[in-house]
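== subunit A ==
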Amino acid sequence: MYEKAKDLAAAYVSRRISRRAFIDRMTKLGIAAAAANLMVNRLSSQALAAGHDWQKHKGRTVKLLLNKHPYTDAMIANLDNFKAMTGMDVKYDVFPEDVYFDKVTATLSSRASQYDAFMTGAYQTWQYGPAGWLVDMNEYLTQAAPNYNWNDVLPNLRRSTAWSGVPGAALGGDGAKQWALPWGFELNSVSYNKRIFDKLGMAPPENLPDMKEKAAHIAREADGMYGIGVRGSRSWATIHPGYLSGFTNYGARDFEMADGKLNAAMNSPAGKEFTGLWVEMIKQSGPRNWSTYTWYEVGNDLGAGASGMIFDADILGYFMNGNTKEAGNIAYAAFAAKPGASEPTPNVWIWSLAMNAFSEQKEAAWYWMQWATGTEHGMFGARQMDFVNPVRQSVWDDEGFRDRIAKTYPGYLEQYEASAPGSKIYFTPQPLFFNLTTEWAASLQKMVADEVPVDEGLDQLAESVNRQLASVGLR
Partner candidate 1 sequence: MTTQDMTQAAALPARRRSGRMRALLPYLLSLPALVVTIGILIPFGTAVYYSLQRYNLAFPFTRGFIGLDNYAQFVTDPAFWNTVQISLLYTVVTVGVELALGLSMALLLQHRTPVNNLLSVLLILPLMTAPAIAALMWKLMTNPNFGVFSYLVGLAGFTEFRWASSPSTALFTVVLVDVWVYTPFMMILLLAGLRSLPRQPFEAAELDGVPASFVFFRITLPMLTPYIITASLFRMLDAIQQFDIIYAMTQGGPGDRLMVFQVQAYLEAFTFTNIGRSAAFLMVLWAITFILSNLFIKQWLKLRERTHRAA
Partner candidate 2 sequence: MSFLILDRLTKSFGALKIFDGLSLSVNRGETVAICSPSGSGKTLLLRLIAGIYEPDAGEIVIDGRPVTGLAPDARGIGMAFQNFALYPHLSAFENIASPLRARSVAAPEIERRVRRVAEILKIGHVLQHLPRELSNGQKQRTALARAIVADARLLLLDDPLRNVDAKLRYEMRQELPRVLREFEATVLYVTQDFREAMALGQRIGVLCDGGFVQVDRPQRIYSDPSTIEVARLFGDPTINLYDSQLADGVVSLLGLGLALPGCAGAARRPCRVAVRPEHVQIAVNGEAGERAGLPVTIEAVTPLNQNAVLLLHTAAGDELLATTTLQRAEALACGPREAVALVRPEHLLLFDRATGARIRTD
């Protein structure tokens, strides 16, 4: 019977049978889904191993610096397979998200070799890369195992994690260095409380004016609930989700390039129009404590039924649909802010894996990164853990994953498919990213607090940004 199960698993791994057929037949053999999955993983690893000397670094120990995140949990859950396949050991330090990047920045700045690879966001690589702390993964990608299939990774994400290091140069453009490998990502769309929307007889918002109106309607009609949750804390993280997605959709840009120099452009007419509506919407029907709102508060409120909808990461809505008061009531919708826009333009956050330039065993580290960003682990995480959104097309095409999402998160796939084509990083890469976006957030706070009118606030911001760019020779 075991042989039969193994054959089945092999058939599934090589995609000769569908997932549903595989599970059905395994069940007939009396093998539970969990056990079946484990078997699949082992076989997948073996499949991955084909044509590549995975045992080359046997006995080595790779050390990782990781963020406390569902992605990390998924990786750790599957780690034994990597160890078995390579004979390597993996040690990891996991730090809470709140302090994770402080730890990374400090560690890298000391040029220490104790971590071989670590998790990072794409924006951070705009500092770490020029600082000389990261390895350009292009040189390793050429040596990948035959079935690694780098091109399976969504092209927008591959480009968004590659940059030449020239401020203002397009991501993934000429001479771009692959500073990191995409691992998991989130795009920005609307997650809303379907129970309330149904009760009020509303459809998800069509565009920003509509969103503003519906949010106000919820604030008026739904008892004790406010309309729209968006982030507002004094941090770069306030700018990159909903705000920048809508900002871009209105045709505004953060910078313009002129003669190889950057020029602040957030005070363009389009930028002012969008920001004006945005600020107005928050004042009308945003959370009362908006300026302290981070990812966590925005999510909490949606999950606890305190807000009608959010314009934030899709996976935040995904997480809030389980284990919360409103679990099962959360629905998803792609969102293009500008009335009449052709498609949504969600900015994305990409949790990626990067290699420490000071690592003393880079190739061993690469082995782990290759495995962790590979199809097999992506598949495992997407099917069984919260390793969403996957970065590989093959995973999105996987029926097991699609089944699971369609069942527990209705509308999520549709949202994703509508959002995905336009999803990428819309920021102009430059090393002052965090200075400028933090100031941008502070500026928004002042506008919402009525300390400065929107237009004037954006003008002041652009002026200040230009001054800072000039001081480091970027303008």
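Just so it is clear, a contact is a pair of C-beta atoms (placed from the backbone, for glycine too) under 8 Å apart; a residue touches a chain by one contact, two chains touch by 3 or more; residues count from 1.
The candidates were selected such that all candidates are chains of the complex that A comes from, given by their letters.
Model, not experiment: these values are computed from the prediction.
Visitor: Subunit A is shown by itself; which of 1 or 2 touches it in the complex?
Guide: Spelled out: of the options 1 or 2, subunit A touches 1.
Visitor: Which subunit A residues qualify as touching candidate 1 in the complex?
Guide: Where subunit A meets candidate 1, its residues are 101-102, 105-106, 109, 126-127, 130-132, 224, 226, 232-236, 287-292, 297, 300-301, 304, 306, 431-432, 434-435, 438, 441-443, 445-446, 448-449, 451, 472-473.
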